[in-house]
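Note that this complex is displayed minus one protein chain, with the remaining chains in position.
As written, the chain order gives the labels A, B and C, with residue 1 at the start of each chain.
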Amino acid sequence: MRNGFLFVFLFATAAFAQSPKPYTPPKLPWGDPDLQGEWPAFANIPMQRPANFGTRAFLTDEEFAQRAKQAQKQSESDSEEFAPSDGKVNVTINPPGYWQEHGKPDHQASLVVDPPDGRIPALTPEGQAFVKNLRGGLGPGSHFPTKVDSPEDFDDYSRCITRGLVSSMLPTLYNFGNQIMQAPGFVVIRNEMIHETRVIPTDGRPHVGTGLRTYLGDSRGHWEGNTLVVETTNFNTRTGTGGAYFSDEARVTERFTRTGPEDLSYDLTVNDPKTWTKPWTLHMPYHMDKSYVIYEYACHEGNYMMIDALTGARDLEKQGKPTKVDRQQ
Amino acid sequence: MRIQLSIALALGLCAASVAPVWAHHSFEAEFDLARPVHLVGKVTSMEWINPHSWIHVDVADANGNVQNWMIECGSPNIMLRRGFTKRSLEVGTEITVQGYQAKNGTLRANGSSITFKDGKKLFVGGSNPDVPDDQKK
Amino acid sequence: MNVRLIASITLLAAGTVTAQSPKATYTPPKTPWGDPDLQGVWPGNMGVPMQRPVALGARTTLTNEEFAKKQEQALRQAKADSESTAASDTKPGIGPPSYWTERGKPTRQTSLIVDPPDGRLPALTPEAEHYRKEAKLPGEWRGKADSPEDLNIYYRCITRGLLGSVIPVVYNNGNQILQTPGYVVFRNEMIHESRVIPLDGRPHVSPAIRMYLGDSRGHWEGSTLVVETTNFTDKDAIGSNGAGYPGDPGYHSDQLKVIEKFTRTGPKSLDYTATVIDPKTWTKPWTMLIQLEKDDSYQIIEYACHEGNYAMGDILSGAREAETKKDVH
Partner (left out) sequence: MKSLFGLSFLALSVTLLCGQTATYKPPRMADGHPNLNGIWEAMNTANWNLLDHPASAGPMWELGAIAAVPAGQGVVEGKVIPYKPEAAAKQKENFKNRRTDDPEAKCYMPGIPRANYMPYPFQIVQTNRDILFVYEYATSNRLINMGKPQEAPSDTWMGTNNGRWEGDTLVIDVTGLNGLAWLDRAGDFASDKVHIVERFTRTGADHLTYTATIEDPSVFTKTWTISMPLYRKVEKDAQLLEFKCTEFAEELLYGKYKKAK
């Protein structure tokens, strides 16, 4: 655990070696460093590094330029109102492509920065078994379930329950708005999707009892210099990241360090020896966007998918067909 | 004399004429006049509850197997005010109950006529609080 | 057991006929905060019919001869009441043992109703006549037990109603008055109901709120507590046990208003009068007088009616049993 921090610290400073001395954020009236603002997860960085990158943590300029061109083309089509009228329409089962916000490319090769290969460490046998044995051996609910008998066949996000602590902070197709607000004794992190808010006390109080388990866990914050450190425990073993689930002993440590007027360095370390063979850390460079407005993401209230999927499955069964949901290639 | 009597009757002086509203419900609703019972047995316990207290009695039937009957009595509050407590019940006392069985055929009967052999008591002790001390026997 | 017997006999015999001298207006002591002190336990005495026999005309009290006869008869009853067993020759009745009763001491009143002067209920309105014929509200048990609603609200242990709770019956006639600054509480033993009566002149709750015991407001007129209660439901009946009284099922409309007056007439005596105003039911208001006698040694004991209500299950299941057997009796 100790070395995890050391590594992250080295990584963060290396990334910004060029700026001469660390940035000192302004202070709030009651003395805390001011981290407030809209910090959407715009940096479009994949979670894990392709194997061939090895321990190279950054794109070469050439690789970056290529991604930038790609992103430029993508954002043009994102801003289209309708499918192109010149007949060359790629008909897919998804909503129109332009309903997305693909964010901007970044030099960082992957969000995972520790282990050095930029990949999430292997699961422990117990971690694997836990996932496999979920729902009596059916495994976890999925975005593309093998059968559609009941809502539990879908993943928590399709069921509009939650995206979990980790995913809610990271880049995704759209609605990756995050806002930090502060009041004396509290830091609040607002995730746009799915309208979840972590109110993090910074007065040193203990965690709630171990009998109290939740999807977003129980967070406690304290300041280390100008860095906000947030420890979260009490996860309810029905949430996690990367297809695996936190055990009841999982501990997530987040570090928020403002590195410039519009830049916030975010490091998240997962420490769950029952699930992953090693602790691992991801790094996300947030960039402030005062213009970003978090809109209400009332997911469950409009979840027609669930009704359509279930009634559809019942119809398929009447026709003797499987209800497995295949991904359109 | 005739007038006197009619007035007395009219005034509901004779207990018989005034149908006292016994208690919380009419018993014809619960017990079956067509199922008289005559039970002899030993008191095992008593439920000091409202609206009616229930005395539990072990009664051996013809071929000797013992059934525990519940005998419905009045509101226990009266007995409690007479100084009896849940500790006053003489478990094992033999009582005879003549009454009627519950309509639903369960082992329940009403307790209007509980009688004891040779003057035994159902409750002992108890110092009725509102009896002046010098009158307590 | 015969201790009780001796006690009641001596009390009865010794009880001098209460002097007929006009009641000098008694001034009750004051509570520490200056209100007249009506506190204490005031059990009721059974034995006065609600309506006066027609033959007695306007006579409100018994002659000495009538009273002596009533005392002698009460004596016999008290002797029977104090037996712990039935006389061996008695034919078994269907009720509980007769000695489980507390009828209290005989009084000189010829009827509870003191106004109209003939001591009888005023005529019903045509609407009330009709309502009583159609009444789905069960009065005395008429043999039908399809569902709980076929039994009256006292069988069901719901309540005996405001007046039903104070009209003396065969036992548990405990009433208690408690006072604290700004409130008087009238507590009835059967069925463990306590009316907390504010004295601060606040308005009644909205007419949309209907309650079995209504919504009471109190104020002092000299040393008399006057309590005005409205907001009744129309689901109970005036009369002992909320099931009416010989000669009248006692149903009333939800327009009912009751004016109660509590006047202490002596260290040990309190006149409770209740004026019933329900123009939809009775053509004229009418008033009852219940003379309560202080007995602070009378212990009000919890009357948990509903919790031990074997009768409900027995009555209903008994009726089902009878239906299956189709035996007619």
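One rule holds in what follows: a residue touches a chain if its C-beta (ideal position, glycine included) is under 8 Å from a C-beta of that chain, and two chains touch if they have at least 3 such contacts.
No experiment lies behind these values; they were computed from the predicted model shown.
What are the shown chains in contact with the chain that isn't displayed?
For the complete complex, the undisplayed chain touches A, B, C.
Just to verify: which one of C:Asp118, C:Glu193 or C:Asp254 makes contact with the chain not shown?
Residue touching the absent chain, from the options given: C:Glu193.
Please pick, from A:Ala129, A:Leu173 or A:Val208, the residue that touches the omitted chain in the full complex.
A:Val208
In the full complex, which residues of chain B touch the absent chain?
Considering the whole complex, chain B reaches the absent chain at 48, 76, 80, 84-86.
Which residues does chain A use to touch the chain missing from this display?
30-32, 184-185, 203-204, 208-214, 222-225, 236
What residue numbers in chain C mark contact with the hidden partner chain?
Those residues of chain C that touch the unshown chain are 31-33, 39, 146-148, 156-159, 176, 178-183, 185, 187, 191-194, 196, 198, 202-203, 205, 209, 211-213, 299-302, 304, 306-307, 312-313, 316-317, 319-320, 323.
The rule we apply is simple: only the chains that are shown with their structure count from here on.
Going by C-alpha centroids, which chain is farthest from chain A? Tell me that one.
Ranked by distance of C-alpha centres from chain A, the top chain is B.
Take the average of all CA coordinates in chain A, do the same for chain B, and state the distance between these two points in whole angstrom.
From the centre of chain A to the centre of chain B is 74 Å.
Centroid from C-alpha atoms only, then distance chain A to chain C, rounded to Å. What do you get?
Whole-Å distance between the two chain centres: 70.
Just the number, please: Cα centre separation of chain B and chain C in whole Å.
The computed centroid separation for chain B versus chain C comes out at 23 Å.
Which residues of chain C are in contact with two or more other chains?
none
Taking the complex as given, what residues does chain C use to touch chain B?
1-4, 6-7, 10, 46-47, 49, 53, 55-56, 62, 66, 69-70, 73, 76-77, 84-86, 88, 90-98, 100-102, 110, 140-141, 143, 145, 151, 154-155, 157, 169-172, 174, 189-190, 240-241, 243, 246, 295, 297-299, 301-305, 307-311, 313-315, 317-322, 327, 329
Over in the complex, which chain B residues touch chain C? Could you list them?
Touching chain C from chain B are residues 6-8, 10-15, 18-34, 36, 47, 49-52, 54, 70, 72-82, 98-100, 102-106, 108, 110-116, 121-123, 127-132, 135-137.
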